[in-house]
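Missing here is one protein chain; the remaining ones are kept as they sit in the complex.
Entry: chain A
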Amino acid sequence: MTQATQHSSRPGAGSSEPLLSVRDLRVTFQRQGEEEFHAVDGVSFDVRPGQTVGLVGESGCGKSVTSLAIMGLLPGRGNRVSGSAIFDGEDLLTLSPSAMRDRRGSEIAMIFQDPLSSLNPVISIGRQVTEVMERHQGLSRKQATPKAADLLERVGIPDPKARLLNYPHQLSGGMRQRALIAMALACNPRLLIADEPTTALDVTIQAQILALLKELVVDTGTALVMITHDLGVVAGLCDEVNVLYGGKVVERGGRHGLFRDPRHPYTVGLLNSIPRLDAARGDKLSPVPGSVADNLPWTAACAFAPRCSNAIDPCTAETPQWEGDQVVGFRCFNPMGGTR
């Protein structure tokens, strides 16, 4: 019996062709006078139409860099990107900048962590929403304005006509994030990447925004890549979860399988640390003792070894290989529940 079949639910397995297929994505930062830094170190995952896929891991594991690389939004200099990200038959990583610009906002859109700083402070909300539609759908501002009001209504902003005239600072945090979601969904993208969309919000608002996202992706059939450091978010939302550590996927599984039967020690650590509602907002999460600063290089070890309670001899001598497939699997010499 292979490792993979241990997980009972195989989410979306073989249900359809992947919409986005990321293979061996690597992003290396090179600053003058500094050593090369592999922020993303061979990440592969698939997203199928209508599916919600989670990328989970603590701060600095490469979640944002992964999403920015797929979107073609990394700063032009000082980094090297390799691998592929096939979206609808085209490799996004090799598209020309202008072709990529045409896809962004219309085919693929993104929501960011901090809704206030992600909105332009000197332009009205309405203008920012219509800008996307003018850009991709060739509408005039006049034609786009009623559509913008409809959009704001759809994302749950009360009195949308009046809100169109507001500036970002006049909205509450939750309303701002709703406005950003409206902008991202303005042109009905097929893929939405949400990079910690609730981290900057109050706990009660977090739940509302997550519910809204879920509702929207179900309604529209949009595929969603959900980036978070919080497995609690993943539990309610994602069909498939990728746990990232030090730029590599260390475990992948369906939501149920992963939660019931986690194999990688780091996943277990994350599961034990799902924040309770009483945790103060903004608490820095350190799910596992130690920090990413202790990481070993993946080249001849398991990066997680210094923090791992399961570590055995090979962990500091060899790179653990991926055991499994594109649906379930893990990367560990001494997984929980034994090697079976």
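Methods note: a residue touches a chain if its C-beta (ideal position, glycine included) is under 8 Å from a C-beta of that chain, and two chains touch if they have at least 3 such contacts; residues count from 1.
Just so it is clear, contacts and distances are computed from a predicted model.
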Should one name the undisplayed chain from "ABC transporter permease", "Formate hydrogenlyase", "Succinate dehydrogenase subunit C" or "Acetyl-coenzyme A carboxylase carboxyl transferase subunit beta" using UniProt, the answer is "ABC transporter permease"
Which residue of A:L119, A:L224 or A:V328 touches the chain not shown here: A:L119
By the document's definition of touch, the residue of A:G62, A:G105 or A:G247 touching the omitted chain is A:G105
Contacting the left-out chain in the complete assembly, out of A:H38, A:K63, A:H136 or A:R307: A:H136
Footprint of the hidden chain on chain A, which residues? 71, 73, 75, 101-106, 109-110, 112, 114, 116-123, 131-132, 135-136, 168-169, 171-173, 180, 183-184, 186
